[in-house]
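Read the structure below first, then the notes.
Only one protein chain is missing from this complex, and each of the others stays in its spot.
Showing subunit A:
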Amino acid sequence: MARLELSNLHAEVAEGDEQILEGVDLEVQSGEIHALMGPNGSGKSTTAKVIAGHPAYEVTEGEVLLHLEDDEFGEDIEIDEDQRTWNLLDLEPNERAALGIFLGFQYPAEIEGVTMTNFLRTALNAKIEEREELFEDEEDEAEEEDDGFESSPMEGPADEGEVGVAEFQGILQEKMEQLDMDEKFAQRYLNAGFSGGEKKQNEVLQAAILEPSVAVLDEIDSGLDIDRLQDVSSGINALRDEQGTGILQITHYQRILDYVEPDHVHVMLDGQIAKSGGPELAEKLEDKGYDWVREDVYGTA
């Protein structure tokens, strides 16, 4: 079990003083699905990026904590008492990823020349390695010797503890089948020339392979036709059901929530969580829009 906790989070654009988050409080446990809704410009995407450590934003106040339990990474790693709580704001984006944070992008980068297979295996191994470093005692660290150079991101053979090429092929194939993805994807370049739907499917595939504790999915439903929406939704449900991932689902629309049923729904207005509730809150938003929330909370429309 893991718990992501945002408390009184304030953030602004790093180059400028525009305040975007004005005190966000939010808690997501693994195994739960939270929907984060709200009009454009209310701070939903910024919240997602701040959790993942995007350099364009500066946190001015508040905390982002990740609490881990012993079973978090299987039997490989025992988590000491004093390493159960991490302040993500002190960590690099890749360290946050290693601790189990995943950000599904609304507009993922296209990286030419890097195949999906190569990228995903590199990412998986980087995460395993980083995790070892984060949880390693300092004494062990001193013993470890640098044996020359690191393996190339292109063609590195598997070191001890790494997932090798053959083993990874099996993992990838299985996950792609679950998501009903064409096996040709494995050899395509990362997001290059992917349709909008393919990109979203790819984000869910990456989450399935990296097995995060908490996945923040930023408008993963935008630009999807109904078939693809169902594929993506079943992928998200599988993340929760099979891996116990906690989901923070950022969306504008009720539509995806028909397939990915949230345990909690939050409405964001002007950089704060204005209202929280159960699935019925999303339905009410669908019917009545956001203005009534504003009225409800601030007493004005």
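Assume contacts are C-beta pairs under 8 Å (C-beta built on N, C-alpha and C of every residue); 3 or more make two chains touch, one makes a residue touch a chain; residues count from 1.
Here, contacts and distances are computed from a predicted model.
Asker: Looking only at the UniProt record of the hidden chain, which name from "Cbb3-type cytochrome c oxidase subunit I", "Fe-S cluster assembly protein SufB", "4Fe-4S dicluster domain-containing protein" or "Succinate--CoA ligase [ADP-forming] subunit beta" is the right one?
Answerer: The chain we cannot see is recorded in UniProt as "Fe-S cluster assembly protein SufB".
Asker: Can you say which of A:Phe73, A:Trp86, A:Phe105 or A:Phe168 touches the chain missing from this structure?
Answerer: Of these options, the touching residue for the absent chain is A:Phe105.
Asker: Taking the full complex into account, find the residue in A:Glu12, A:Glu32, A:Glu72 or A:Glu130 that is in contact with the omitted chain.
Answerer: Considering the complete complex, A:Glu130 is the one touching the chain left out.
Asker: Of the listed residues A:Gly16, A:Gly113 or A:Gly299, which contacts the missing chain in the full complex?
Answerer: The single option touching the absent chain is A:Gly113.
Asker: Please output the residues of subunit A touching the missing chain, sorted low to high.
Answerer: Against the missing chain, subunit A presents residues 52-56, 92-94, 96-98, 102-103, 105, 108-109, 111-114, 119, 122-124, 126-127, 130, 147-157, 189-190, 206, 210.
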